[in-house]
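Every protein chain of the complex appears in place save one, which is left out.
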Amino acid sequence: MTDTPAPRHIPDRLDKPLSSAVFSWEALLVVIAVIIFAVNSFASPYFLDPWSLSDLTFNFTEKGLIALAMALLIISGEIDLSVAAIVALASTMMGMAVQAGAGTPVLVGIGIVVGLGCGAFNGLLVTRLGLPSIVVTIGTMSLFRGIAFIILGDQAYKGYPESFAFFGQGYVWWVFSFELALFLVAALVYWFVLHRTSFGRKVFAIGNNPVACQFSGVRVGRIKFILFCLTGLMSGIASVLITSRLGSTRPSIAQGYELEAITMVVLGGVSILGGAGSILGVVLAAFIMGLVTFGLGLLNVPGIVMSIFIGLLLIIVIALPIVWRRLREGRFA
Amino acid sequence: AYAENVKIALVVKSLGNGFFDAANKGAEEAAKELGDVDVIYTGPTKATAEAQIEVINSLIAQKVNAIAVSANDADALVPVLKKAMDRGITVISWDSGVAKEGRQLHLNPSDTNLIGETIIKLAADYLPEGGDVAILSASSTATNQNAWIEAAKKVLPEKFPKIKLVATVYGDDDSAKSTDEAKGLLKSYPNLKAIIAPTTVGVVAAAQVVTDENLIGKVNVTGLALPSEFKKFIDNGASQAVALWNPIDLGYSAIYLAHDLAVKKEEAKPGATLSIGRVGKVTLDDTNSAAMAPPFQFDKTNIEKFSKIY
Amino acid sequence: MKNFLKYREIWLLAGVVVLIGLISTRFPGFADPANLRQVFNDTSILMILALGQMVVILTRSIDLSMASNLCFTGMVVAMLNAAHPAIPIPVLIVIALLVGLVLGAINGFLVWRLNIPSIVVTLGTLTIYRGATFVVSGGAWVNADQMSPDFINFQRAAFLGLPVLSWIAMIVIALFFLVMTRTAIGRSIHAIGVNPTASVYAGIDVGRTKFIVFCISGMIGGLAGYLWISRYVIASVEVANGYELNIIAACVIGGISIAGGIGSVGGAVLGALFLGIISNALPVINISPFWQMAISGSAIILAVVLNARGERRQGRIILRKAEAA
């Protein structure tokens, strides 16, 4: 009595109209970057100079390194506000090691290990005790930097070895700095991990529905813990670079970096609610922020006015696709 | 013509501070006097070394001829300033100094030891009997404040044996935190006779706290303050006197010296005596630093007049 | 079970009392009524701000721009006062409320109409509003000398033995209490945090309610702007820089769940008081200022851990129900 119908065929994917690629987030960012680049070259005769362009990258490489890991963390639905404080603490520890006579390899090791340790501490609090990460890291942000203050007080550490200067000041080839090279390599690695591995897939899945992931046999806690460790690790690396670039350590180092790194991530199209985003977007956003700040710097625009531009850029870039879609649907209220 | 002018950047710790705005006045004055100078008045909005480095990087890219910087951090700026010097830019520091390797010369507003002594003396002058005093400083990382406090501590035992320094606290140049700290001082040390604040934000906060707690006449607030920002508290008696050097002269001298070094009119080396237009002459010590005039004292008799100038 | 929320506040209150007790062992005068009154007055602005932030957090949003709003509005009223000392203070306060309202409404509009997550919107306006302060003031400070005596002394005037500032804080607390427990909008704010989807189905306009909470936090930011500037008698671009995190920390310590839906006026007030006491007490008990940051950081972490304990779901308890039946 029951007719058995042939199973319906479901295609892998529908042919997407070209417009969806043209209007993708990354395309929007590329357009913006090109426009800013053009405006900069037009507005300042000093902009189109290899050394200027090289100096420009220093405005974002360190924050960008942190932003790469932060992007994964935010995609998984968590956030880390303590990254700048981790930079400060790691730098302080490196400073202490210098006083004890440590050499460059040891210093780098200490920076990385301290970063990793702080990240693990955040990760433990969040995954073991099930606390909301935004609150935990507001706490550890004070705690980590507070420890740096307790250790250093009103002192500064200096006297870093000559060879240590390479990380923040050295060049790999011609105008290509070590920082830029490291940032690009790290971006490649993070791109691969996020978009091409099952680990990355799980990060996206967790950001969308952690409970269903747990039921699906994804070790949610472990992955989040790893992401916090990675963020700590990248902060540790950034700390090595900044400390090397400044050649000294004070507890107030890297103040406000957390918000800039998060701005980069969000500008890069990562959903702050988790579950969506791409590394390419974050890298483009890092370049855009560097272009904006450096370009305005060449015109001697005060930093605070630059920050207005960044803030506007953030809101406009996020609002643009929404407004555009509504206009097309003709239902803009 | 544009291309021939000497471009000198006056880099300050943070924009918006009245002290630096006054220094800029002096800088413009020097530029006019020298004729061939363009002054770029710039700096970060937040007084951090990182922000200042970004500013300096963009100045290097603009190929300025000279940079005159008041540093947020004596050491952190060294690498970037070295880079500037490598690219042929003249670098001097003024007001708040940079470590020796990072600049050609440093122009102290006044002699560090002298400032240290002055801030104590300002309190001691009104405390013939002696008594407890406390220092409310800016941020714990501020180079110049720390140097002055060190100097002050050194002169205390010999020159002011009756003055007892009971505490040093930091208000981070943040009015709210400075207020909290000042209140804390008054609570913890009921016998406190004076608060010394060698920073304009701190000194205003402390004076307001003393006014609010009805302690005028009991606790004297003193330190370093811009007359225009502090007049009110000299008038109401919360403070007897404060001191400061002339920021206009300081800005003037910084531009003047930077110009002379940039056009190779002068050379900075230990022992050299350099002339600074209307301000006079300074002599470099063996760290290539020079000190300008002693701090100038403001009290009821002259504050009215100076508050109109800076 | 109904008393659960009150329960948390009692614990918090106990925490505050213990804290005062501990401080008193090192500084005997601390628990004096006169001193406590002063602590309350010193914490007033933070309490007001925490209440404004609370309504936002309750709806699962966050307002990172409050401190920048405070800075901008404070600068505007200070400049107005410097230029026109004749404007009466109540008028200035109304202006401050309105300016704050406009800034809050901008946040609210972006959240409501464009559906941008509030953390992104306010991360943007955090820098924009502070930058705007620089633009309107040209970077110059407004200092004590430029402010009229009324401007400075209004909040300091004593009324029935308490400074006006304390009274303002108490009025704001009372207003929030009324709104949150006795009005439909208050319950809607709560409901949105508990379950936004259900709120839509229940006929609550979630977007508009979020707009309203941002307007509220904006007005609070504006009010605090005037209070802050007249209290610390300096208006600059750096005013209350980074203070947004203190405000959020006060809410967190007060047991307001960052995930929305859980929290009360009493909690926010006590949370602010807790932080206020710490920053008030550290200088007087001779703890090096360098310890302050680490201590308040640890307090925040401890508070979340304890709050999370209290919130942990107890499951359905099938067995016990079966026995009871």
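As written, the chains take the letters A, B and C, and residue 1 is the first residue of each chain.
What we mean here is this: a contact is a pair of C-beta atoms (placed from the backbone, for glycine too) under 8 Å apart; a residue touches a chain by one contact, two chains touch by 3 or more.
Going forward, contacts and distances are computed from a predicted model.
**Q** Can you pick, from "Hydrogenase maturation factor", "Rhamnose transport system ATP-binding protein", "Na+/H+ antiporter subunit A" or "Glutaconyl-CoA decarboxylase subunit beta", the UniProt protein name of the chain not displayed?
**A** This omitted chain is identified in its UniProt record as "Rhamnose transport system ATP-binding protein".
**Q** List the displayed chains that the omitted chain touches in the full complex.
**A** When the entire complex is considered, the left-out chain reaches A, C.
**Q** Can you tell me which of C:A96, C:I262, C:V284 or C:I300 touches the chain that was removed from the display?
**A** C:I262
**Q** Out of C:R37, C:R156 or C:R187, which touches the unshown chain?
**A** C:R187
**Q** Please pick, from A:F204, A:F287 or A:F309, the residue that touches the omitted chain in the full complex.
**A** Selected residue, touching the omitted chain: A:F204.
**Q** Touching the absent chain: which residues on chain A qualify?
**A** Listed in rising order, the touching residues are 1-3, 5, 7-14, 196-202, 204-205, 207-209, 211-219, 275-276.
**Q** Extract the touching residues of chain C with respect to the undisplayed chain.
**A** Residues 1-2, 4, 178, 181-184, 187-188, 190-191, 194-195, 197-205, 261-262, 313-322, 325 of chain C touch the chain that is not shown.
In the analysis below, only the chains that are shown with their structure count from here on.
**Q** Cα centroid separation between chain A and chain B, in whole Å?
**A** Roughly 37 Å separates the two chain centres.
**Q** Of all residues in chain A, which are in touch with two or more distinct other chains?
**A** As it turns out, chain A has residues touching two or more other chains at 149, 153, 256, 302, 304, 307.
**Q** Check each residue of chain B and list the ones that touch at least two other chains.
**A** Counting only residues that touch two or more other chains, chain B contributes 15, 45-46, 140, 170.
**Q** Give the list of chain A residues in touch with chain B in this complex.
**A** 44, 46-47, 49, 51-52, 55-56, 58-59, 149, 153-154, 156, 158, 165, 168-169, 242, 245-248, 250-256, 293-294, 297-298, 300, 302-304, 307
**Q** Could you please specify the touching residues of chain C with respect to chain A in the complex?
**A** On the chain C side, the touching residues are 110, 113-117, 119-121, 123-128, 130-132, 134-135, 139, 237, 242, 245, 248-249, 252, 257-259, 288, 290-301, 304-305, 308.
**Q** Going by the contact rule at the top, pick out the chain C residues touching chain B in the complex.
**A** Per the touch definition, chain C meets chain B at residues 27, 29, 35, 42, 134, 137, 139-141, 143-145, 156, 228, 231-234, 236-241, 243, 279-280, 282-286, 289-290.
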